[in-house]
Each structure stands twice: as structure tokens, then as C-alpha cells.
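Excerpt of the complex: some chains, original placement.
When the chains are written out, they are named A and B in that same order, and each has its own residue count from 1.
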């Protein structure tokens, strides 16, 4: 696809070369995110960060990514504080807001609302999550992390085996990730979910149609054998018809260090789209894994900044200009981004 | 008036030359808002955007205007999250906050609260709306838009005929607009409201005292004949004593393409202070007008950025400096501001 001036609404927009292009640009962003130097390439540019649904991680990540490129962030965080509450249509909101900024990031609880908004917008819109539907930057950062983790074993995404664990029915991160993985070759998926929370059939079929291997499990232990990546998810309680319904599934699958040692390879990577639910009833990913060097969950969120910087740079057509606006860093910078070598051993 | 270092609290501060000065500066801001170039004239300056009442449009518009001039925005969006909730006086809040920024924009639900706040502030305060009382930047952008739209017909504001439609009793935008229009010559106003929501008598009399023509209507169709501008408003539900009271008036006047074609001139301009209420019960301005090239409602909000940039530039005394801090734009910029030629035909 041509990124310049276009919306990023769905992983369905991308072919393999698009994904690889995004990842290559994300790689180029690393020195800026790691504070080896700064860039002012977007000095004077404005992003409108519209979050009509609570979010800390995604919102701050997008905002920081834009700041790291030198731009300014204008933010709206509550649907109640917005004109939508006074009966304004998405069309109107989009027409108006697109006069205030150079690019818009939008999260909204209604599926397809962001696409509807984008149609009326006069500037590029990036989907920051539209309810249970899509969250393309999450899927991209997940795959980018898999690519980075497996590269340390001298391999690429082709031939990767991934166990997807937990609520595979409502987890939009999982759905989008499956579509992205499907663009590569010889993927093997282990789908591990409780009965009733299986991955929707159309997604399974699409993956299989692309020639990939899919195995379904209702138990944790048999499913996590012999895979490269464990991708654990929390129960998406807010998507369930009722809290009682959601409670039935909480805490069913819990990965901890002892299960990991017993059933996984020594370098099986552990991922999670976060937030992980650390309350006693849930704990899908036990805290005792925090010192496991293969726990990649915070490398995922770090990578999220890179991927979002890449999306902004591509959409706003400054990829080739980033280095031309570089400046030295003059302040103390912590080693924020754990390298492959020191991961987990802080 | 002398703008430098002064508060902008009410349209009553302005004479005709003040308004023309603001509009002239707003014109000068256009290349920056349209992204032909950027300016860093306010680099290092801080605006405090204090919104003690929900607002997306006005808040983001002021913030973006300040960013477009190169400055930084600090924002407060909830009265509950503020010290006012702990019994702090407006005097104290103003004394404190004016130590944190170079200029303050304030919206507050209580009439005259912003003026009270401004009295204690040590930096210039711009009224972003004080309940049913004043919203001067809205009135300015409305008149600025009328001036721009009518200029395409080779005319000026003098001699303009405007139909004001809807809730003329509680609509502060309408009240302030009437005062501004009154500064010009030979204005003709058609006041179209349901019985009970008429324009307050003192405003009518003030307009007439300045030698302008005023005609009142209780029906839509007869009132919209032969005017240059239709200025449609929504029912200001939040100002009514009760929801039931407000509901009586919803949806009484609805302008759509068929009524427009039947009763208006081919180039009658359609305006609205927004948000327009697009819920089925309201629809004071039908969506089928969205392709009408005379629908100026999004040019209004675009112009709001220009007018707010102008107010900041005037109050902070940088009008002559803006161009001296200009820089080229290095990123992709959408055609955000519809020109006269291509309006409505995107």
C-alpha cells in the first residue's frame, strides 16, 4: 500500500511487503527511542489523540511516539467530555477535528466507528482500537516483537510456531495477529482456549487457507509444548454479555515458572498484549515469571513506541527526513530499552 | 482597544476597528493553519487551557492554535479534578495558575466567572465560554466566516442580511453575534424562533438602536427568504430549567435540502455554531445538506483556529514577529482547509 496520507484502519490493508516496510522503519527509529539522539522532524506538527474509551498504554505510547519525532499532542480522553454526547455525528466530529491537526489517532468502543470517522476526516486517521474489532498497531508491535525475539535465534518469522492462549473469542489483539501471521510462510498455531472462548471459525479458516497449520487445545500444558512463542491473553471481561459470564473463565489458564520449566523449551518467548490481570482470581501470567529472561512483555510495549513512530513517519512521509533533523541528547538517559543481552536481569 | 497584555472577556470590549484588526491578523495566520509553512514565534510560551465544563471543539481549537504558533499547552478539563472542589475561590485559583503560564483560556459554567477569574490573574485571560453569558471567540469566528463567505460575492459585512434560527433565548453564540453584527452598517436580522425562545428584548433593542432592521418570525419558511446567511442553532438543552421543558422545543425547526432549494437563494450561506444535534428527534440541520457547497459549518470551525491564533498573537504582542519565525513544512500535509472553489465537493 501507499502509506503517505492514508488511513491505518485494519491489518487487512497490509500485504507482507507493507509489514516488512513498517518493521524496517521501526528499526530505524530505535536510536531515537533509546535516546542515542533526538529528532525534530515533526516540529510544528500536531497529532490529535482522540480516546473515546479508557486507555493509558496505547494513548501515552502514541503520544510519546509523536513527541519523539518532535511533534505536539492534543488529547481528548472522554466521550462524556465530548460533543458526541450532545448528539454530534461521527461525520461532524471528523470534519471538525481534522481541521485542528495533521493526523488523528482514534480509539472508540464501537466496531467500525474509526473507519466511519476516517471517511469524513481530511487528515490521516490511525485506528487506536475500535471496540472488539481492530487494533492494528497492537498486532504490528506483537509481530515486530516476535520477529525481534526470534532473530536472536538466527531465524525469521517464516516457520514460526505460536501458541495463542486464553480468551481467543473476544481478544481483538489475537484476531489481528492471526491475520498478520498469515501473511508469512509455514506458521504453526496452537489455539489454547477454554471451551466457549475458541478463536472464531472464519479466522481459523483464513489461516488454514493460507497453508498454515492450526491445532486446537482445551488444556494449557499439551498446547505449550514445542512452540517458539507463547502469546497469553487476559479475559476481555468488558466484551462479555455479563460479568457472571466473564467470571466463569477467569483464572482457568495460569502460566507460571514451574509450568514453563516443565513444558516449554529453554528459550520459548512469553508474550502478552497487556494489561495482564494480576488480581488473585486471574493471574494468567504469574509474577514469578518476572525474572525469566524470555518474558518479552515489556519489550513488547517498548517496541510499541517504535512501531507507532514508524506509522507516523510513513503516513506523514518523513521517513527519509528523520535523520536530517537529528540532534544530540544533552540530558541523563536511563537504559530504558532492555537489550537482548541484559533482558530480565535488571 | 489595546490588545497587548489584556483580557478577552466579552464582545462588548470591541469596536468595529478592533474586530477588523482581529480579522486582518486572522487572515495573516492562514498560511500557517494551512501548513504552507510553520512558525515558532511562541516557542517556549505556555497557555493554560482551563476547561471547567466539557468541550472538545473549543478546547482543542485553542490548543491547536497555540501549538500552531509554536507554544506549549497545559490543560485542565474537569472541575471535579480541581481545587475548586476543595473550596478554593476563583481568586486563589487565578493567582496560582497565572504563575504557571503566559496566557490562560478559561471555560466555566457560571456566568461572569471568567471575568472574576481574570481580575485576579497576573496573565491575560481569554474567555472560552462562561455558561450562558459570553463566548467571544465563537462570535468572532462566526462573523469572520460571514465576512469570508460574502467576500466571494464581492461584498462586505455592511448591508448583510442574516436569519438567526432556533433557540435564540439561551444561545450565547447568537447573543454575542448580534452585538458584533451591530458594530457594522445596515444589517438586517430575521429572528426565527419558536414562541418562548425569542431573542431577549434588550439585545433586540440594542441592535435596533444602532439603526439596523429586525424582523421576528415563528415559522421557518417565511423567515429564510431573501437573506444572505442562515445561522441555525441547536436547542441549548443544558440551559433549560428541565429536560421536559427542553424536549418541547426539539426538532421544531429543521432545515434540509428540499426546504433550502424551495425557499433560499442559490448562494445563501448555511452556518451553525456546532455541535449540530444529529439525533433523530433534533436534526436542526439535515445531513442531506452535507454536499451543499454553501454549507459553511466546517469552514467556521477551520476559521476558529485562525481567529484564536489571532487573539493569542495580539494579546501576546507577536503579530509582527510571526513571519520572522517561519520555517518550511517538511511533512505530508492534507488539504485541510477547503478553499472557496472546492467547498463541498470533496
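We adopt the following convention: a contact is a pair of C-beta atoms (placed from the backbone, for glycine too) under 8 Å apart; a residue touches a chain by one contact, two chains touch by 3 or more.
Note that this is a predicted model, so its numbers are computed, not measured.
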Complete complex - number of sequence copies, 2 represented: 3
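The working rule: only the chains that are shown with their structure count from here on.
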If you average the CA atoms of chain A and of chain B, how many Å lie between those two points? 39
Across the complex, what residues on chain A touch chain B? 4-5, 41-46, 48, 72, 74-78, 80-83, 85-89, 91-93, 95-102, 122-124, 315-318, 321, 325
In the complex with chain A, residue positions of chain B that touch it: 35, 38-40, 54-57, 59-61, 63-64, 67-68, 70, 72-73, 75, 77-78, 234, 274-279, 282, 287, 290, 297-298, 301-302, 305, 327, 329-337, 346
